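The excerpt is restricted to a subset of chains, each kept in its original location.
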Amino acid sequence: MKLAVLADAIGGILDGDGELEITGIAGLADAGPGDLSFLANSEYATMVSATAASAVVVGRGWEGRAACALIRVANPDKGMAMAANLLGPSLVLDAEPGIHATALVAGDAVIDPASSIGPLCVIESGAVIGARTILMAGCYIGRDTVIGADCLLRVHAIVRERVKIGDRVILNESAVIGSDGFGNYRDGGEWKKIPHIGTVEIADDVESGANTTIDRARFGKTLVGRGAKIDNLVQVAHNVYIGENVAMAAQVGISGSSRIGAGAMLGGQVGMAGHLEVGEGAVVGAQAGVTKNVPPGAYVTGYPAMPHRKAAEGHANLMRLPNLKERVRQIEERIAELEQKLDLGCR
Amino acid sequence: MKLAVLADAIGGILDGDGELEITGIAGLADAGPGDLSFLANSEYATMVSATAASAVVVGRGWEGRAACALIRVANPDKGMAMAANLLGPSLVLDAEPGIHATALVAGDAVIDPASSIGPLCVIESGAVIGARTILMAGCYIGRDTVIGADCLLRVHAIVRERVKIGDRVILNESAVIGSDGFGNYRDGGEWKKIPHIGTVEIADDVESGANTTIDRARFGKTLVGRGAKIDNLVQVAHNVYIGENVAMAAQVGISGSSRIGAGAMLGGQVGMAGHLEVGEGAVVGAQAGVTKNVPPGAYVTGYPAMPHRKAAEGHANLMRLPNLKERVRQIEERIAELEQKLDLGCR
């Protein structure tokens, strides 16, 4: 594809030779002649002057030195996503509409004819699968579960009974939606299982990562709001509420009945105790342990999670303790000297 | 169901109109007319006076204000579990006894005729499945593995070879029991795999969460004691011993050869180093990192895990460091003043 055509296709302004032929796409360090690359993270800005790429997608106002043509766009991540769809290998799945001969579909399940049910899928009684939704190999859909249109369930994804999934939802490999919440009560010295008669509702445009588990509610619903993006190996417990456009990185764990406000972002391995709230637009740093409510818009880190500035100051103070100890030691010397002087001279 | 009948069925004392018709079950905030709700966590006590529920299950001695009928029981969690079984959707699985036509069962496996082997299950040679045990779709049972009676293996659960599982055990979706322990020895600069010829034994009434992994022993056995409850995405390494009635929340990781005493409770994302012991009845707070033995009955938190009071004091002291620094600064001023005075006046 000619560079001028590509720039046009991604809504960018070309700064360079539009006749260049672009054949691939690569990171700044790996790119060679014929490749398109991009600069989204300003940390890598100096690499633009050294890359062997034929062209680099940059932000509109970028003013650094470049060794090649530039395509200026408002949002380099978006531009590059568009370019990847044009230049990359097709990500369209070989999914023919229809039900694979080896899939096991209950007679009363309602399968849209434009959906694609892959090999070895199991769909239980009363389930509904929407138009153009793709179930790859080995997916499981429980009784009376409803999956919307244009969803993609990747290999071995599991959605248990009575769950509702919206449109354009992506469930990655071996994700488990609607697993039992972890609830037991003590009866004498023993734990007895609390039945979880509730369910899970996942709104439109949500993505759940591979091997992520989202538990069903004790009663009522565990809710994942529209556009929320959840990475791999995340645990979402019973009765949790995840707001719209929340982003949660890998291995996050949210305890029961907690709420994450719209647009909040949780870094990798964050843990959150139960019955708490993270406010809208808040950011929780990686590995933080949330033990009380986080206000909207706050940026918290550490364990227990606190405003990042406070956590950073706490850490800095800790690291400077040897200095403080030394000051105290010197004070003790000086005071002993003073006491001696007073004893001797000022009596 | 009439409220009086329900109260009776869960062994409670009714305080209100027994003729009320109960049709559903919901949390205090979500409940409406016709719903039963409950109060187990005293934090929510004030909601009982505001709920739209028709009745609330409370502890025997509860004295708060209520907007509706009450059912008083010794253990609200237990009462509510009983009520959920009466009022909720049936949780009984559509599992017919017998082997599904698509299941692959070795000729010499011993399958109790009252068990139910779901579609696409694979059961290897010499395996034994007990009475009334249910294997949902896509489960895998390895060679010579023995599963007891009345177990439930949910979709895609995997139990490898030579594992022993007791009665009434629940393995949730994609749980992996008997995976190889992580063991390698160095040979020159390279890692060589240590064969894990041991196995896993899981006693009666254990539950393992979805996507949880319990590794087999190097030799001997990894053991999970009677009634232990393990949440999702937990890692139990080779040769670990988990005592009776232990509870482990999601994403806990226990390193090799460590021991958890009976009745201990581990919060979410707890990590425990190898060859250590958590004593009976101890409680390890969420995200704590256990780096030495924890005495029976102790409550530890933080990294490294220490008695909670000590961890909390440490944290409080850290947060008050600016105050201590200021005191030291003032002391330095005062001492300088004293030194000057002494130099001038007391010579």
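For reference, chains read A and B in written order, and residue numbers begin at 1 within each chain.
Convention: contacts are C-beta pairs under 8 Å (C-beta built on N, C-alpha and C of every residue); 3 or more make two chains touch, one makes a residue touch a chain.
All of these numbers come straight from a predicted model, not from anything done at the bench.
Undergrad: Enter the number of copies in the whole complex; the displayed portion holds 2.
TA: 3
We adopt the following convention: only the chains that are shown with their structure count from here on.
Undergrad: Rounded to the nearest 5 degrees, what angle rotates subunit A onto subunit B on CA?
TA: In degrees, rounded to 5: 120.
Undergrad: For subunit A and subunit B, what's the span in angstrom between their mean Cα positions?
TA: Computed value for the inter-centroid distance: 24 Å.
Undergrad: For subunit B, which residues count as touching subunit A in their complex?
TA: Where subunit B meets subunit A, its residues are 25-27, 30, 41, 43, 75, 77-78, 80-81, 84-85, 87-89, 91, 94, 102, 119-120, 137-138, 154-156, 170, 172-174, 205, 207, 209-211, 227, 229, 231-233, 245, 247, 249-251, 263, 268-269, 286-287, 302-303, 315, 318-319, 321-322, 324-325, 328, 331-332, 335, 338-339, 342, 346-347.
Undergrad: Provide the residue numbers of subunit A that touch subunit B in the complex, in ascending order.
TA: Touching subunit B from subunit A are residues 104, 120, 122, 124-125, 138, 140, 143, 156, 158, 160, 162, 174, 176, 179-180, 182, 184-187, 189-195, 197, 211, 213, 215, 218-220, 233, 235, 237, 239, 251, 253, 255, 269, 271, 273, 275, 289, 303-304, 310, 313-314, 317-318, 321, 324, 327-328, 331, 334-335, 338, 341-342, 345-346.
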